[in-house]
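The complex appears here without one of its protein chains, the remainder shown in place.
For reference, chains read A, B and C in written order, and residue numbers begin at 1 within each chain.
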Amino acid sequence: MLTLSNVEVKYAGVILVLRGVSLQVPEGKIVALLGSNGAGKTTTLKAISGLLRTELGEVTAGSIEFCGGRIDRVDPEQIARQGIIQVMEGRKVLKHLTVEENLRLGGYIRPAAEVRSDMEMVYAYFPRLREKRTAVTGYLSGGEQQMALIGRAMMARPRLMLLDEPSMGLAPLIVAEIYAIIQRLAAEEGATILLVEQNARAALRISDYAYVMENGRVVLDGPSAALAENEDIREFYLGMGKLGERKNFREVKTYKRRKRWL
Amino acid sequence: MLVISGMMNGAIYGLVALGFVLVYKASAVLNFAQGYMLLFGAYLFWFFRVTVGLPLVLAMIAAVAAGFAGGALIERLTLRRLIGQPLISMVTVTIFLSLVLEGLVSMIWGTYPLQHVAAFPESTIRLGKMVLTTQSLIAFGLALLAAGALIVFFRFTRIGLAMRGVAEGHQIMQSMGISVRRILNVSWGLAGVAATVGGILLGSTLGFQLGMSHIGLLAIPAAFIGGLESPEGAILGGLLIGLIESIVSGYVGNAAGVPAAFVVLILTMLVRPYGFFGLERIERV
Amino acid sequence: MSRIPFYPPSGVYSDSYRKDMRIVKTGKQRLMAIAGLVFLAALPFIPGLNAPYHLRLLIGIGIAVIVALGLNILTGYCGQLNVGQSAFMMVGAFTSGMLNAYWGWPFWASVIPGGLAAAGVGVIFGIPSVRLKGLYLALTTLGAQIILTWIALYGVTVTSAGFTVEPVRLGGIVFNTPQKFYYVALAFTLGMALAAKNLMRSRLGRAFIAIRDNDRAAEGMGIDIFKYKLLAFAICTFYAGIGGALLVHYMMWAQLESFTLQDSVWYVAMIIVGGLGSIEGTIFGVIFITVLKELVLVVGPMAQETLSFLPIGAASGMMLVFIGSVAILFGVLEPRGMAHRWSLIKSFYRLWPFGY
Partner (left out) sequence: MPKLDTYPKLLVENRRTDGQRVALRRKDRGIWKSYTWEDSFEQVRLLSLGLVELGLQSGDRVGLIGDDEPEGYWAEAAIQAAGGVVVAMWSDSAPPEMAYVLQHSDARFVIAEDQEQVDKLLEIKESIPGVERIVYWDPKGLRRYAAPVLMGFDALRELGRKRAEARPGEFEERVSDTQGSDPAQISYTSGTTSLPKGAVITHDAILASARRMQEICPLEPGEDVITTLSTASVFHSWFAGYNYMSRVVINFPEEPETLMQDIREISPRFLLITPRQWESLSSMTQTRIADAGFLKRSVWELLLPVGYKVADLRSQRKPVPLGWRLLHALAEAVVFAPLRDKLGLTRTRYPFTGSAFLSPEFFRFFQAVGIRLRQVYGSTEAGVVSMHAEDDIDNDSVGRLCEGAEVRISETQEILVSGPSIFSGYHKSPEKTEQVIRDGWFHTGDSGHVGERGHLHYLDRIDNLDELAGGHRYAPAYIEGKLKFSRYIQDVMAVGGRTRDYLSVIINIDFESIGKWAEARGISYTTFADLSQKEEVGDLVRADLERVNRTLPSEARVQRFALLPKEFDADEGELTRTRKLKRQFLYARYKELIDSIYDGRSEVPMVSEVKYRDGRKGQVSTSLKIRSVYRDGGAPC
């Protein structure tokens, strides 16, 4: 459905952020994109959704195809109309508008008739949003905001959803709740999801395939189950020290062991 | 007597302030060129009416259409490339725009006042001991009408909602498939219309001359007192400013009106920073 | 091989933090700095350049640099917009002028109070807007411009018509000719520029930059936003006041016409074109816009004769349009101004033979 081959992204023409990233997102699957801060995960998402252009970023090499058509030169609005909706990190809701207005805007590109029925569908998924319909989203709790965001994205009936760290800054319980909903979305609505996450454990659990990125390049990829077993992933992303027991901060060494991506 | 004429002018200021609010609501940019768009719109109307010789109504429509096109053009040429840039560069560009507009007007039509043209039949009506000119009555009516239309537009239409969304964040809206460019274009176009209509009315009452841009500056305090975000606030702010301006210049004389308006602006900023109708800014870290 | 900074040249190292922070690090730089100063000082005596017209232009640039520096400190470093800079310049000019004309204070005694007066008035206008986030300062400064011009016109009778001011005197030398006044202007400009440069490298400068980039984070770090924004505005208006005082003592005549709203906009254009947040940028911007204005003043009237259908007064309109659009082009195409272009050239030279 979505294929990136050798995508290279530069900010302001100088700073090389992505150095030849290639990945595939098959139809109806959940694909996870792991990596530490600054590995280039969010940039990859923004390259796909075209939002890079508003930040002086541009795709300088390689290509991004979505259902056959190339979309790396297309305006963000057109890309969204083709069914790729990005849920940005940091719970970027429209603060001063109410939940309902957020959702209505979400369905802006859909025919007005269907907006009403879609709204019901979202409320079915997120009952808590129904109570807070008329509240100004600025005053909602973190979890509720995240739900509103995902709901807003669902309003556009996307064929591909780009979720950027949905679990950031949320309590574990709410993270579990949101992940459950994401899984239901993929199962019931057949939505394809590209999930960017720091929380590797949760992401690996619900995704079918996963890529690991490090300073602008994919350094490891494979089925999520296999990756969860991989030595280095356990060491560096799942915080499992030697012999599988959990690492605690007291043992942190002042020197850094060299990663062996062999 | 001063009260009435103040209210009349106030309506025009309100209308122009509406244009200011439109731009702020959609792109959080303080449009310093609003006063000069008024000037340009007025001269356009004069051009259609006198040099081209169109009948009154037709000239007005042509001027308004040109006003819309002018506003949209400004957005298209300059602000479009600044979408990702910090706010400061957008605001400074509007400041330079005011220079360019003033320059264009003085280049095309020279710097001396133009021959007087009345937009509406000139007659006076006596109401009790007060003499009212039809001009200002029509202006008053028109201003209220425009404000009403805009209020409805913002509350209930899709584009209005989208406009309020764009002010929150360009990227968020783009990610939802809403063309931020088109929304900004429309909002600048409407601001152009408001400025042109204001220009026509002001021109017909005070005459077409460069000084009009100075009056146009009054739109800013009017909009601010109203709260920068709400159309109703802009109209009420305009009326208030009109009132103050006429009373102060009546008693103090020598055009004390304009500075007085800004004194009021600064006072309101102290008392109610978000104006009477503006909404509290939500800050979340 | 990690990214090695290639400046200063190899072999230059500092064994104390003071040495590390010096602006002039290498011998070559010191040489160039001295040569520059000597050239500037000797300028009035170089036959080719010392025509009165050139000197008047240079003095104008010097004063404009001082005022623009103040504006860049506020807008470039602290992120607040000021559209009434020439009004505060006027306050400084008239205060220093009146002190001189009516109380007989010599220039040296009246210039600083002129600056302080401007800063005082600035603070009065600044307080309401500085409390708020966003560009409200632009509104109050616009208001200041209009209110102060009105007061000068109608309020204080003496200033409306303009009054004479004695020239600068220093131990017998009367600086009344462009040759002589050039040195006063040069001294002030260099002094204020150096002060600005070091100011911005100090703790204060860093606080301004923090406020510009993310005022919520700055507040979180314990920077009292209100105090620092007000301080930045005070410095900006102080610079304007000094510039005003200098202008008045140079022209020996204080009048309203040289402090209009249009001038304020020119100052804004200068720092946008020159480069926000850079001292060298301010100097580039001032020179660029002033030269452009002179050019149009020459071309304008000629154009008026040739294109006869243009109405009277078209020349001034042409200047507005021409320079206004240049400023817009810079604002849109090169937001970081000429200073950015200058730093690219410098790095190209420094990185030779490598590319990065």
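The working rule: a residue touches a chain if its C-beta (ideal position, glycine included) is under 8 Å from a C-beta of that chain, and two chains touch if they have at least 3 such contacts.
The model shown is predicted, which means the values in this text are computed figures rather than measured ones.
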Of the chains on display, those the missing one touches are A, C
Among C:Ser14, C:Asn214 or C:Ser347, choose the residue that contacts the chain missing from this document, as touch is defined above.
-> C:Ser14
So which of A:Asn6, A:Gln78 or A:Ser141 would be touching the chain we can't see?
-> A:Asn6
If you put the missing chain back, which residues of chain A would it touch?
-> 5-6, 8, 19-20, 22, 61-62, 217-221, 231, 242, 250, 253-255, 257-258, 260-262
Absent chain, residues of chain C that touch it = 1-2, 4-6, 9-17, 20, 351-356
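Methods note: only the chains that are shown with their structure count from here on.
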Relative to chain B, the most remote chain by C-alpha centroid is chain A
Between chain A and chain B, the Cα-mean centres are separated in Å by 43
Separation of chain B from chain C, taking each centre as the mean of its C-alpha atoms, in whole Å | 32
The residues of chain C that touch chain B in their complex are 75, 79, 81, 83, 125, 127-129, 131-136, 138-140, 142-143, 146-147, 149-151, 153-154, 216, 220, 262, 265, 268-269, 272, 276, 310-314, 316-325, 327-328, 331-333, 335
Chain A residues touching chain B - in the complex, by the definition given at the top = 49-51, 53-56, 75-77, 80-81, 85-88, 92-97, 101, 104-106, 108-109, 112, 136, 138-139, 152-153, 156
Which of the residues in chain B end up touching chain A in this complex?
-> 83-84, 158, 161-162, 164-165, 168-180, 279, 282, 284
